[in-house]
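Dumping the structure here so I can ask a few things about it.
Removed from the display is one protein chain of the complex; every other protein chain stays in position.
Right, chain A next:
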Amino acid sequence: MMAGRTLDTKKRRVFDSVFGAPSISQPTPVATPVTGFTAPGQAFGTPQVHRSPSNSQTPSALKVSPEKVTTDYVQDQVRWDRSWHIVTRVLNLPNFPEHRGVLEPLKPERESVDKDFYNALDVLLYPQTCVPLARQTEDIIAWHTSQVRRHFLQQVLPIIISLKAHGSADAVLLRAVKVLETAQRQYLHGLSFIKEHIDNSGPPGASVSVMSRFHRDIYAVISNSVADPMLGVLREVLGRHVSRILGLPSKENANTYSIAPENVESEKARRDLLALVDSLKSVGLAGEQFQVSFAEIMNDSMTEYVHRGCKGIWSLTGLFENRPSKNAILLRAAHHSTPSRCVTDLCEWIENRYAKLAVQVLGMLDPKYTISWTDKEKYKEMSISRLAELRINELYDIVVRWPHSKGALDDLRTAINTPQKRLHLTEVFANTLSEKLLHPGASTLQILQTYIAMIWSFHALDHSKVLLDRVAYPLQLYLSSRDDTVRIIISGLLSETEDAQGDPITTSTEKLVELAQLLNNNSEQIGPRADDEELDWHDMDWMPDPVDAGPGYRRSKNADIIGTLIGVLGSQDVFIKEFQNIMGENLLKHDGPFDKEVKVLELLKVRFGEAPLQACEVMLKDIQDSGRLNGLFRKRLRDRHDSHIGEADTEKVADSIDTPNNQSEPPLHVKVLSRLFWPQQNTEDFGVPREILELQRAYAEGFESIKSSRVLTWMQSLGQATVELELEDRTVVEEVHTWQAAVISSFQFRTSQDQEGTAAQRTIEELVDELEMDETLLRSALKFWVNKLVLQEVAPGTFCVLETLNKEDRERSNAQAAASNAASNKDESSDDTGLAASDGVGNEKMGMYWQFIQGMLKNSSSQMPLQQIAMMLKMLIVDGFPYSNEELQEFLGRKVADGSLEMVGGKYKLKK
């Protein structure tokens, strides 16, 4: 029916354009059996005044007669139809031009509406009273609603959709809102006539339900049709506003990692957003989809904030001094003695900006929405668990940065409060750990340092150690596969904590200084753990055991790093053996009270018991005894030779101070080692200078007279000598190995024999004969002195003393002196490697290989060809025999040359 009417309207429009239109068109009556023709000059269909009385009479005429009824019925129907026609004609929606201005007057203009319209409207609104007999009546409001709907879909929607194609999101949204506003104004304008009439004629408040139903319908149409296409634009604009209000970096400056404080800009953005929400709401776009979008954006904002504002901020610095009252805003669960900066900031942000925005926007959408206190707590909880997620992913770096990352651990401790979260944390961390650390690229030292940092960090995170145990196992397993773990731990325990200037060394790339510091600070409780902790009624920080603790769980309060390292990585034997080796080296290399060694020894005794460490005790005692013996002998020798001072000690080590000009009395300090208790010492024998030999002999006599049952064996190559060389233009003082001293001293004697002739020249062969020293060792010593600019190689294999330096050399020498002051220990160690790393079969292991060969030839078979020896060595030495047959042959050749072996028919054989 409506469609038919529209068609009519269109036809009439065509007609009117040709013939001119009357001011108001008339409906063609559906049926006009009783109406007469319209009076001349009167517009057809105009409501006739004379009708009114009959209208009013109609109810009374109802029962008059059937004819009369029929007539009345027809009259009522006609009247209805005419009223309908008038009203719909007036209210018909005009076309909607695309660029229609907001201020353009709305049609129909209020002035153009006359009384006829209201009379007609009266008929339509109250058909029961006005035209009771009309059989076909309709709801004018439903008609209006449906014409609005059609109008919107056909004319307004295409405009809005076409907007999307051009312009920025802001402009598009603004324009769309304007269009919708205009359209809506138009729709409501038509309705307002009806509303006014209802208000004027009907009972008070009758219009409210009509209006609200209309609003509901039209919003439904708008949000169903517009919201979807506009969603992208809407989200973009919303997101931008929200991030500006919350201080998050926008897309243009996404690189900045800071949260902007609240300022004019954010206030402006807030106003803009609220205005936008208001207008969206007024045009019906603030429906469910808007709310979902807003919620999603807020959700993303929180994550964004956590990532921007907290990532990499782990320190505790400058936290609470200036804002003591901030605790009030913390999440209840986050109340803690030291809440970290990030948690505090986060809670503050949620409280002051995030929740505020949520309250404002939601309050605007519907006054019924309120954000309660529990909601705010919920926001904080959510944000903190997001922070925790971030921290879990950062945990490896946090651990590595210990102790500069305590704040981050506090964040985590606040948030990691369920077994699931704890499990998640350990899983993520274990993965990172094996990815980043447990591979051949990481040095053992680095792994151990990380392990120490892990122990600290996890202890700060969770006193119960349950978490640590879970992540540390793979690390321990991996460390056990590293050969040098134990050595690094022990040498770390024994390392210096202060450098030459007395400044504390905090980190080192060579040694595990951390352990020595721990040991020195005594911060660690050494000894059995306090097991009666459960009974400490005064412990206000007591916490129950964590629920996810394993059955073998034992609480322990301190981090006990040394204990953990010693207890977990390697067996007791390995530790003790390694300790013995390193302690042996230290004892031989240095003098002094050996406090550190004693301390470590005590520590190990507590852990392993006295018995296994007996050898170490003996070693320490040997050194102490040696000191006493030295004193004794010095006195005795002084008594004996008056001017000859010699100090001597024992089986193995000679420490000599060698002054070339004053040859008479280099003091000799001897360390006597009890062979059975000391680790195997590799030593090279060589001829020591004569005066030293005499001192040694004197000492040995004295020693054997005191301890008759013991035999003294000298180990010449262990020990140090202080050498002072007076050359023509300079004096060189060096702390060197004994074998280096022996080599240079042999130059000294030659010089004195030659008198003032040419500088002393020695060939390697001469020196080998004279010193009975292994050639590799000799070469290494010569090289050492050449580097010190004391000797020079005048011809291959021939060396002489460099008595005067030319200018260049002098500069080099000065530079060297400066450098060696800075790092005096360095070249010592490099000399050691020089000793071991020689051509062919190395010195260091040569002794062992020789033992193998001797054992083989003595027991297995008295004579063997080269191949068989090589094969035996390769198969029987656990670590493998790394040398080629040629190298072995060369080595065996040397043994043949020195008379230990003989060659019989291509087979080697021990010489009897």
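As a working rule, contacts are C-beta pairs under 8 Å (C-beta built on N, C-alpha and C of every residue); 3 or more make two chains touch, one makes a residue touch a chain; residues count from 1.
The rule we apply is simple: contacts and distances are computed from a predicted model.
For the chain of the complex excluded from view, the name given in UniProt is "Ubiquitin-conjugating enzyme E2 2" [choices: "Ubiquitin-conjugating enzyme E2 2", "CTLH domain-containing protein", "Phosphatidylinositol N-acetylglucosaminyltransferase subunit C" or "Alkyl transferase"].
Contact with the undisplayed chain is limited, among A:Q155, A:T722, A:Q761 or A:Q863, to A:Q863. Looking at A:L174, A:L188, A:V574 or A:V768, the residue that reaches the missing chain in the full complex is A:V574. Listed residues A:L231, A:M871 or A:V896: the one in touch with the omitted chain is A:M871.
Among A:S192, A:S279, A:S434 or A:Q854, only A:Q854 touches the chain that is left out of the view. Mapped onto chain A, contacts with the missing chain fall at residues 440, 477, 480-484, 487, 570-571, 573-574, 577-578, 580-581, 615, 676-677, 679-680, 845, 848, 851-852, 854-856, 858-863, 871-872, 874-880.
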